[in-house]
Each structure stands twice: as structure tokens, then as C-alpha cells.
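First, the structure itself, so that you have it in front of you.
Left out: one protein chain. Kept in place: all the others.
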Amino acid sequence: MQLNRDELLQAYRQMATIRTFEERLHDEIKTGEIAGFTHLYAGQEAVAVGICEQLTHADKIVSTHRGHGHCIAKGCDVKGMMKEIYGRAGGLCKGRGGSMHIADLDVGMLGANGIVGGGAPQAVGAAIALRLEGKGSVGIAFSGDGACNQGTTFEAMNLASVTKVPAIFVFENNHYSEHTGDAYAVGTDKDIASRAEAFGIKSWRANGCDFFDVFSVFGELLEYVRAGNGPAAIELDTERFYGHFEGDPQRYRGKGELDRIRDERDCLKAFRARVTEGALLADADLDAIDAEVAQLIEEAVAEARADAMPDNDTVADDVYVNYY
Amino acid sequence: MQLNRDELLQAYRQMATIRTFEERLHDEIKTGEIAGFTHLYAGQEAVAVGICEQLTHADKIVSTHRGHGHCIAKGCDVKGMMKEIYGRAGGLCKGRGGSMHIADLDVGMLGANGIVGGGAPQAVGAAIALRLEGKGSVGIAFSGDGACNQGTTFEAMNLASVTKVPAIFVFENNHYSEHTGDAYAVGTDKDIASRAEAFGIKSWRANGCDFFDVFSVFGELLEYVRAGNGPAAIELDTERFYGHFEGDPQRYRGKGELDRIRDERDCLKAFRARVTEGALLADADLDAIDAEVAQLIEEAVAEARADAMPDNDTVADDVYVNYY
Amino acid sequence: MAVMNIREAIASTLYSEMERDENIIVLGEDVVGGNGTAGGPEAIGGIWGTTPGLWAKFGPDRVIDTPISESAIIGAAAGAALCGKRPVAELMFADFVGVSLDQLWNQMAKFRYMFGGKTKCPAVVRLIYGAGMQTAAQHSQSVYAMLTAIPGLKVVLPTTPADAKGLLTEALRGDDPVMFFEHKTLYGVKGEVPDGEYRQPFGQARVVREGGDVTVVACGRMVSFSEKAADKLAADGVGVDLLDLRTTSPMDEDAIIESVEQTGRLVIVDESPPRCSLAADIAAMVTERAFTSIKAPPAMVTGPHSPIPFSRTLERAWVPSPQKIEDAVRRVLGFR
Partner (left out) sequence: MAVMNIREAIASTLYSEMERDENIIVLGEDVVGGNGTAGGPEAIGGIWGTTPGLWAKFGPDRVIDTPISESAIIGAAAGAALCGKRPVAELMFADFVGVSLDQLWNQMAKFRYMFGGKTKCPAVVRLIYGAGMQTAAQHSQSVYAMLTAIPGLKVVLPTTPADAKGLLTEALRGDDPVMFFEHKTLYGVKGEVPDGEYRQPFGQARVVREGGDVTVVACGRMVSFSEKAADKLAADGVGVDLLDLRTTSPMDEDAIIESVEQTGRLVIVDESPPRCSLAADIAAMVTERAFTSIKAPPAMVTGPHSPIPFSRTLERAWVPSPQKIEDAVRRVLGFR
């Protein structure tokens, strides 16, 4: 794994954008202006960015209910996303989808999904399509430690195994599905990756709070899949910095857990330490990005607030390409 | 494993009853009197009988579309079954269910099932109920090598693993799901049992064409589950002597395959050889049972043919216990 | 009579019925909550707050947290019910019928019939449904028409705390599978609830008000919206007979017909898209049974033929509003 200066800056920018986007949402939601379910990705940035930085728009990803990070990492327009979450006409999906249903096919983002486990079969379908293109592109399903128990996820792994298509199953184990621990809900003696292995799918494991580990392990996996070896899986040990959704009192957390993970498992802090210690980048480089990102998010919120609500007359538009 | 003479005779009687029932159906179906889908269990008798002979009526089983063998082994009335398959008023389910929907809760047979994979979660539910009874009874799901790929089967295994209930997953691998081989459709480097193991479920393997092997391996498994150790799984290598359904031209079979499995993998022949060679039973004992069974099936067909069709007025009966 | 909200009525009924009948068990995602975490079981109960304290009181064998696998939840409920238990399974959102329909439709609903009437499957499935909280296209749907269409299921939709208690008790005492719909915007609705044992039989519509000029039939959240419309109409001297269906299967056809025979005019309010809807079901039934009594075509107030949008304004535009109900009433009254 060799990342040049620009690539490092870009990776940091992406992770910082996600973090700032989510932290800002955390505050904005308290104002009551944003309703519905908003699941924040903060804490898991190294996963989305460590993976998506190695993809092109030709590679397709299918995301989850906790999709902001995947969207930003894959290249969705941040301002369009913010407008979407505010339910505005100028939103990426015209305000119809909201936080759980953001998609942008132009960048290869096939959609967040409110149905846990809904995306995995679709990623296999994408991989079926991409194999036909013959260009080594891949279809990726992001799933949580909760989603890994849904029947669709297993079916998708089996179908990928049988058809040997370039599908990748990314399991982000943040150790909670809503208020339940993975120690309870994931039936296994080992881990999620080992369940993928039981389908004959080659699997990897990485530290989902360490961008460099994600990047290098996923890089190896990606090479394997792009080379036509069939599907692969990766389990990432990561952390969710906020509640399941905004408003969650998080009483399931251990004493001091939130402090500890912020302290020890913050991928942004770790990234900064690593690149500055290694003299790959200077603090000032990163600070400059932080400032740019802060500015971007500030503008995104301001523009979202200022944007018009969708016109009521559009409520039943775009159900079909053409109906009669 | 110690089977006394009576137990051996009973086991043989049960296997012979299933075989004769199915072979007779194979002939009767050609007359056109029996319609719908009829999936014959012939060839797999050692599985159903090797397992069910160790159960009581308090133990519950959930069966598949290929359910006749499980029904007979669990103690369903053979004449009632035949009437059911003929769609008669006196059928075990009043002619409403047919071959794919035979049930008899009094003997712990919760139902055959036309939906592949439909039964597995129900067996876990039975196990949840039986654990509350606290008597060591078990809930068993029979599934095929095709059904093991359905999402519900995986979900059921995971739920059983998590809740640690006395659920048993019996995978009858007859190497075909309809016209597709297990070598193609079961995504794994190993076998079906190994996929159960990935859920942390202790798993066994046995020769599904050898009654004694099934009996002893399942006996060990059953002891484990009855002792409160949680769920278990077993994969049985077995053979389907007929087509997927009646009318299947079976062009997917290898040259001479049907002859070979009849020759080398016939559980009834193997049973006879073993018990006579070991001088546990005499040929005459078995011949006597064969004659009794032939008589029973003969009567079953005659009585089914003679039974009345259900009254048209009953078409919408029994949808509810009470509706208004 | 205690005053409580629907959430409390459901929670307390579950609790007291479980005390009464040891065969009742509860299962679903996070109905306990906190399992496998440092906080431990019941650190947080379900997100709807309808199952607090059950685990502590009745233990882990009767109150079961499940992984995210709705087919297994419903299937397990079906299997346990066949074995003499009375499971109460929770679908955190009714939209998850999508991932569990087979167990509801082809299994639970059909057992008794397929098996010749010898079995019963007394499972209760709680489905949290409805729009109004901007939960968007996959978490806002009113799935009752789809389940009303299925022979073998009963479908229940309480709109008051008393009915929540009475109908849930009835569901837990009956022997058929019951789909118990809880509208997510109605949990906070307060009202008096009879003390002690209280059962509300199915198939009896609640007469919310009598007015004599027009019949309005509604269920769920649409009942209170219809009341708002009726208030405005009353100010103009228009009297509304408002019926809250309470259950759509069985459905109190007679109550509807009786009212329509007097008013001759019918509006049906249904929080769902229009095609093959409950609104159409009732309109067709009334036209068949009371053709000579109706003076105007039954009006159906439904959402449009589209998914439910996220945006606040669009969601409001999608859901039938008091205004649209009022307009429909005026339309049927004006029909010549």
C-alpha cells in the first residue's frame, strides 16, 4: 500500500467531511428541523473511506440505513445530501427519499436502504451486471452486525458463491444492532467473517477504526475480486460514536464506553497521529482541510435551510418512467 | 445403540411402509386419479425412520414438500394419508391439504410444507415452546439440500443458536433440488453441516442410506440436545429413487445412476442384509412384515378410492376457529 | 377507570395477560433490548416502549429478543402457536411484512384450513404502522389491506386506549392468528381504560358520532382526522355518522350498511394507496349490499398511487387530510 500525498489528503478530507456532516446533523436534529430516522455514521469513517477511495464510479455500492458515510465516500454531492435530509426540493432525491434513501447512480451509489438486509442481493445483481461488462468492476454490499443475520444477506452470499460473481460483502461490526449486542445476536463461535467463509467465500478482517488497515486489507481483497476469483467478504471491527438513531439514550453502553471509544478508537485522530508522526503530512495540512470542510458543511446547512420545500403537486411524480 | 428385536421389527416395518406407500403412489399416479404435486420419499426411508423411531409424540417435527416419509415415520395414519392424497373427505386433512400439506398434531407432526424453507423457523418456535415445558422434548426441521439455501433456514439456525433452544436441523442431502445438483447450488467449500457449524451449532454427519448409522449418530445428537445443550444439526447423505415429482424425466441423472443407487444405496436391502447376517432377525420375519405392509397399502388404496369426495359446501369451512 | 395512553394500555395489557396465562410469550427485535451489551437486558426496551418490564418479570424463556430476521420471528411464532403457546410477535414496522409475508400468508393463515380444521394457531402479530413521522417510503406504510385480503388472518386496528386493551385482550383469548396494528402517531393518545378484565369483540365498529347526513368510515389515524372534518361540517349543519372500524377482518359490514341506508351517502377514509384498497373493498361491498339506498357514489379518500415521500410537506400531501375528507363529504352531499 502506497498512498501519495494527494491521496492521503483526499482520504482525510473524505473522513473529515463525513465526521463533520454527522456531528452537525447531531446538533441540527435537536432543533427539530429534521424529522424521520437519522442514523449517524460518525466513528466508522475509516471503513467507508478506506474502501471507497479504491473504487471508481464504475464500481457499485449498496448501502444501509446508516448510509451518509457511504454516500459521501462514494462521491455523492454533500450539499445535495444535506438538502435531502432536510427534505428540500433541491435534495439529491428531491426530498422524497430522506436520510435512509439517498442514491446517486452516476457515482455508483445504488442507494441507502431502510430495510435491514435489503441491499445485499442487489449488490450481487450489480456484480452479475458488472461481470458482463468485463472490466473488473465490483458490486459491494455494506451490512452491519445486525444485517448479517437477515435471510437476504445469507441468500446473497450463497448466490454470489454459486455464481462466482465479483460481489464483496463488507460487514461493519460496530457491535450493536439498535440496542442489542453482537455478542448476543450473531450466532457463531467465531465471527461474522467465518460465516461468510462457510459459504466458500474468501474472507478478510481488519480494524475498522484504522484507515490504513482498512485500506491495505481491502486493497488485497479488491485485487483478488477484480482478478476474477469470485466473491469476497471482509469484517471490520468498528465503533458507532452516537446512538442507534438520534434520540437514543444509549443505556446499553458500558460505563465510560463512549469516552473510551472517542479516545482510543477515533479513526481521524489515529490518521492524524500516523501521518504527522510519519511526517507524511503536517498538522497544518490537516487543519486546512478541517477548515475547508467546516466551511462546506456550514454552507450545506445554510443552503439546505434556504432551499424550497418540494411542491405538493409533485407528490405522485416519478412513480413510473411512463405509465400509460 | 442397542435395538431389541421388537424395535428392529418396528423400524423395518416403518421403512417398508414408506417404501411400499411411495412405490404404490408411483404406479397410481399414472392412472391419473391423483393430481397436483406428489414428491416421493422412496430411497430416504432410513433418515425419517432412523430419526423418528427415537422420538415421542411430545417431540415435534416440521416436514417438507417431500413429506410422506416423515409423516409415516412420525406415526400418521397411513390410510388417512392415502385418502388425503386422493383428495377424499376422509383424508387426514379432509382432502384440503393434499400430498404437500399433511399434518397430524396429535403425533407431533406439525405439517408438510409446500414452501421450501418454510418449516425451519417453525421448528425453532416449537423448540421455544418445548423448552418452556421443560421435559427435554425437541423441535425438528427437516430440510433438503435445496432448502438449506433459503434465507429462512439460515435465519432459523441463527435464531436457534442465539436462543439456545432444543431445535434440530436435519439436512437430507439427496444431491438434487429439483433438477439442480447440490454441487452447484450449495455454496461452500465443505458441506451443509459445516454451514450449520458456522452458526455455532454442533453438527453431525451420517450415511442416510444406512438405518443403523442414522440411528446411532442421531441418537448421540439427540442426547446432546435433550440434555439442554442447545440446537444441533445433522447432514445425511441419501438418495432419491424417483424424480423430483412424478413425471420428471430425470435427464440430469448420470448413466446407470438409478440402477446403481437401487443396488448399492437401498436402505431396506442394507437393513435386511445387516440384521440377517447378524442373525438379529430372520428373512422370514421381514418377509412377514413385507406381506403385512403390502396388505395395508392395498387396503389404503382401496379405501381411498372408495371414500367420498369432500362436500362442496365445506369449501370455506375451518378458515378460522371462529370469525364473528 | 384509569386514564392512560395507547402505549401504556398495550404495555399493561401484555403484562397482565402474561401474568394470567403462562402460555403467552413475547418475541421480537429489541423487545428486551440490551442483550449482549454492558448495559444488560432491559437497558433499553423496544423502541416503542410497549414491552417494558416483561423480561424482568417473566424471564428470558418467555420474553425473547431475536436477531434481525423477521421471517424467523413470525415463523417461530407460528410454530410455537401450533405447540399450544400464545406468542405475541412484534414487527417493529409493519413494512417488514415484506420480509416475512410467507410466514403470515402461506403458513400461519393457512394451517387450520390446509390441515382440515384440526389445528389452531393463536399467534398475535403486533405491527407498528402508518405515516406522519417522516419515516419515508419503507417505514410508513399501512399494510392492513394486504393482510385483510388474506383468508385466515384477523386484522385489528385500535384507535383508543380502551380499544387497545379490549382488542388486545380479545386477541390473546382467541384461537386465530391476529394482526394487531398500532399506528405510530397514536401511541400518545390518552383516554379512560376500564379496569380489570376487558374484552372488545372483533367485528363491531365503534360509532364515534351520529349525524345522519353522511356516513364516514375510517380506521386508525384516519378516525381522528375524520372527527376534525366532522367538527367543521357540524358547524355548517352537516351531521356525520362516523364509524371506526376497529377490525377490518372480520368487518362490521352491518353497521356500515345500517348507517348508509339512512344517510344514502358514504365516504371511506383509508391511509393507503388506492388500488385494491380497503376503501375499494368497502365501496364495492356497500354498492352491492345497499345499491338502492345510495344516492351518490361512495367517495374514497386515499393516498395517491405512489410510495410515501419523506419530506414533511410531501408526506402531508400524501396522507388523507381532514380537509380532503371534508371536501369528499361535501362532494357526495352535492352529488345529484
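Per-chain residue numbering starts at 1, and chain names A, B and C are given in the order in which the chains are listed.
Heads up, the rule we're going with is that a residue touches a chain if its C-beta (ideal position, glycine included) is under 8 Å from a C-beta of that chain, and two chains touch if they have at least 3 such contacts.
Predicted model only: the values in this text are computed from it and were never measured.
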item	value
Neighbouring displayed chains - absent chain, whole complex	A, B, C
Listed residues B:14, B:177, B:194 or B:238, member touching the removed chain	B:177
Which of C:95, C:213 or C:271 contacts the chain that the document leaves out	C:95
Hidden-chain contact residue, picked from the options A:163, A:216 or A:250	A:163
Footprint left on chain B by the chain that the document does not show	35-37, 87-88, 91, 95-101, 113-117, 146-147, 149-152, 176-187, 248-255, 257, 309-310, 312, 314-317, 319
Missing-partner contacts on chain C, residue numbers	71, 95-99, 101-103, 105-106, 109-110, 113-114, 136-138, 145-146, 148-152, 249, 273, 275-281, 283-285, 287-289, 291, 296-300, 304-307, 309, 335
Residues of chain A in contact with the chain not shown	60, 62, 91-97, 101, 103-105, 110-111, 113-115, 118, 120-132, 139, 151-152, 155-156, 158-159, 162-163, 317-324
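Operating definition for what follows: only the chains that are shown with their structure count from here on.
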item	value
Most distant chain from chain B, judged by the mean position of its C-alpha atoms	A
Separation of chain A from chain C, taking each centre as the mean of its C-alpha atoms, in whole Å	35
Mean-CA-position distance for chain B and chain A (Å)	45
In chain B, residues with contacts to at least two other chains	151-152, 155, 158-159, 162
Per-residue multi-chain contacts in chain C, two or more chains	66-67, 69, 71-72
